[in-house]
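Apart from one protein chain that is not included, each protein chain of the complex appears where it belongs.
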Amino acid sequence: MKKLINDPRSVVGESVAGFGLAHADLVSVNADPAFITRKDAPVAGKVGLLSGGGSGHEPLHAGFVGRGMLDAAVPGAVFTSPTPDQILPATMAVDSGAGVVHIVKNYTGDVLNFETAGELAEAEGIRVRTVLVNDDVAVEDSLYTAGRRGVAGTLLVEKIAGAAAERGDDLDTVAGIGERVNLNVRTMGVALSACTVPHAGTPSFDLAGDEIEIGIGIHGEPGRHRIAMENADGITDRLLEPVLSDLKIEAGEQVLLFVNGMGGTPLSELYIVYRRAAQVLVDHGAVVARSLVGNYVTALEMQGCSISVLRLNDELTALWDAPVHTAALRWGA
Amino acid sequence: MKKLINDPRSVVGESVAGFGLAHADLVSVNADPAFITRKDAPVAGKVGLLSGGGSGHEPLHAGFVGRGMLDAAVPGAVFTSPTPDQILPATMAVDSGAGVVHIVKNYTGDVLNFETAGELAEAEGIRVRTVLVNDDVAVEDSLYTAGRRGVAGTLLVEKIAGAAAERGDDLDTVAGIGERVNLNVRTMGVALSACTVPHAGTPSFDLAGDEIEIGIGIHGEPGRHRIAMENADGITDRLLEPVLSDLKIEAGEQVLLFVNGMGGTPLSELYIVYRRAAQVLVDHGAVVARSLVGNYVTALEMQGCSISVLRLNDELTALWDAPVHTAALRWGA
Amino acid sequence: MLLDTNWTLKWLTLCAQAMAGHRMELIELDRAIGDSDHGENMDRGFQAVLEKLAEAPPETPGAALKLAAMTLMSKVGGAAGPLYGTAFLRAATALGDATEIDSAAWAAALAAGRDGIVARGKAETGDKTMVDAWTPAVDAARAAVDAGAPDVLTILVAAAEAAEAGAAATDPLVARKGRASYLGERSAGHRDPGAASSALIFRAAVGAAA
Partner (left out) sequence: MLLDTNWTLKWLTLCAQAMAGHRMELIELDRAIGDSDHGENMDRGFQAVLEKLAEAPPETPGAALKLAAMTLMSKVGGAAGPLYGTAFLRAATALGDATEIDSAAWAAALAAGRDGIVARGKAETGDKTMVDAWTPAVDAARAAVDAGAPDVLTILVAAAEAAEAGAAATDPLVARKGRASYLGERSAGHRDPGAASSALIFRAAVGAAA
């Protein structure tokens, strides 16, 4: 394992500290317990937006703290959900009295820890609403699974709900918009290589030189199945098909197309995937009205990508376009 | 070799096409010969700013085309400088009559191809000034080398010269500011792994599991020397020392600190490096007034990073802060 | 013999040692069907428990387990943190202020712990989770009490053996809860990491009484 780290146990602390130094104009970092807040938190009268989860997905979530997006991010250990003793003070730090929305990716650990933190916050008199993100079509939502995972679509929920909070929507409205985004986004991912969790020291799975994992999440876990390597267009078609059929995109609908890198794939390759995906969508009759391409919701240095499609309407588009000023996503501000 | 590509020979064309589709609001793409221009080029009365070089360094250069930065980017094959038959029409497409500045990284191939293109453009009546970027302190500038390489500092030259052009500076002034940036920035890089050029199919060099390459460029070439793996703080110190001593940074001076990922290193690790580098600079008495952390000037999926330090003054800081609206760098617009 | 505060402290100490000693093994189990963090999380959590116990030594078994519960809750994270935290908390509550615990009280505390895990995680037996170690352990303890086992050590041994067998029995199962459920059929053929760490915890209880 070769990584630019000092000690597997100090990875998150040092990385968050560096993030705080580099973006001191935007965020404040609380070292212990670890959480990051918007510099000007709590913003008077504004609903607070908080998200968190295991580390290793950077820039998610800390990179999205700032005006028009998150008020707080709570980083756990690598691939480990954060704990209530982090989530609670972060929630308190961003509550202006208007309540706080927790954006939680659907994993057992995240759900349980946020559940406890939410109860504790309510006991402190803070109103908390939770938006559960579960956009991954690789996992069937059935009695036989922990339900669909939250993956790259989380960014879209955070951006759009963040814009709603910024314009002054109340707690239920912000949460409702977050849920609407979640209902209208689907994602599917592929890994060309595994990643190495620092404290584990070995790759998260073993993959032959000519194999890829289809239907992976963002924690280095193996995917739903393994197939022989294919070219970019073939892989793109394979990822996009379940996304479109699950989302039931119809001709004429406007969509946002998000090609997300897993961390170790060059941007140039993401654009090759984007090209094909955009073509397929157009052939499908959809209108690609907005797009995002880059390494945003990652799994350390994993090679691969995910494709997300979000069904837009005028309101969601306007909220997507609204100004955002964070370390990793910025426009109009 | 596992890559999200269709055919090694179509990598650049398809990637640029995808880039054009994803950023149709910002850029126009000319397919053959390949070049990318700002949507509204040529901008009346404005000096044109053009850069280019081999592909594989994305988002450099196409990701920096837009308001406040480049008017055109000219992508060559992977790690291969573009040719005059691309550079010339791109130059013509962005000349509004005010002349065009070519920002050229100092490699024999780039220098020769831009030289020819510049002569041909002059023959067409276009005034061309060239800014040669050579910020890499790993290479000694001596009779016995092709001179220092242009690496991550190129981004800083493009941003700051771009802001000068945008505010209406004339050809010589824009070129002069670009040269001033180049004179005041130094960079040093490290590779933890090699990268694989698509048409070559094998990693660009072989590195044992416990070795790293110090003083690498951005073309997958081996570095100046190979050492045993060290921790992030040790590597950071090793990279920063020659940068600071060559730049002769003195106590009280304001600097911009740029930690650039080579493409395959997670953002979290770049922030660990940033943290140490910022500490060292502060101990040195310097003031880290601006910073940039991310994968901006890459070598495909290489793992590693470079550290650049730019000596600032009020004018350079103001130009750095000026609005920029490109696919990969955006603020104030 | 009755279980007392000393035993409880020794048990938690042996748990911490077991997690440190089996850290890589638990990571490796989680690598196969999860995200490679279980051993690291449990190790970090129980080290923190030891620190907390040293700071303010508790006076009853229940107080010790409550401190452990709160610490696991705030230091482990992931799925295991809240689940183990709840289990220890419910067990602590069941024990109340008692300074000495007999077989029946211990069996009841274990059952309360298991019920806590099920209440939070909603897993059933056979879902390939830590429940598959806890439920056999709880059942074995209860059965031993019902059979009139007078000695608490017998209870601890019965529980440990049942937990170990239960953990081993997760090998062929297809996971239906937790992260391993995403793998579907591919989760079969691997031991559940949480069941494995649970077995270590039950075995440590025996060691503390030896």
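Odds and ends about this structure:
Labels for the chains are A, B and C, by order of writing; each one numbers its residues from 1.
What we mean here is this: contacts are C-beta pairs under 8 Å (C-beta built on N, C-alpha and C of every residue); 3 or more make two chains touch, one makes a residue touch a chain.
Please read these numbers as outputs of a predicted model, since none were measured by experiment.
Judged over the whole assembly, touch between the missing chain and the shown ones holds for B.
Check B:Gly99, B:Gly178 or B:Gly217 against the missing chain and you find that the one touching it is B:Gly217.
Contact with the chain that does not appear here is found for just one residue of B:Gly13, B:Gly48 or B:Gly76, B:Gly76. The chain that is not drawn here is touched, among residues B:Arg127, B:Arg167, B:His199 or B:His284, by B:His199. Annotation: of B:Pro84, B:Gly118, B:Gly153 or B:Gly264, B:Pro84 touches the absent chain (contact as defined above).
Within the entire complex, the positions of subunit B that touch the omitted partner chain are 9, 33, 54, 76-85, 107-109, 112-113, 115-116, 138-139, 143-146, 149, 197, 199-200, 202, 204-205, 217, 219-222, 224-225.
We adopt the following convention: only the chains that are shown with their structure count from here on.
Here the CA centre of subunit A is 32 Å from the CA centre of subunit C. Annotation: 29 Å between the Cα-based centres of subunit A and subunit B. Centroids built from CA atoms put subunit C at 54 Å from subunit B.
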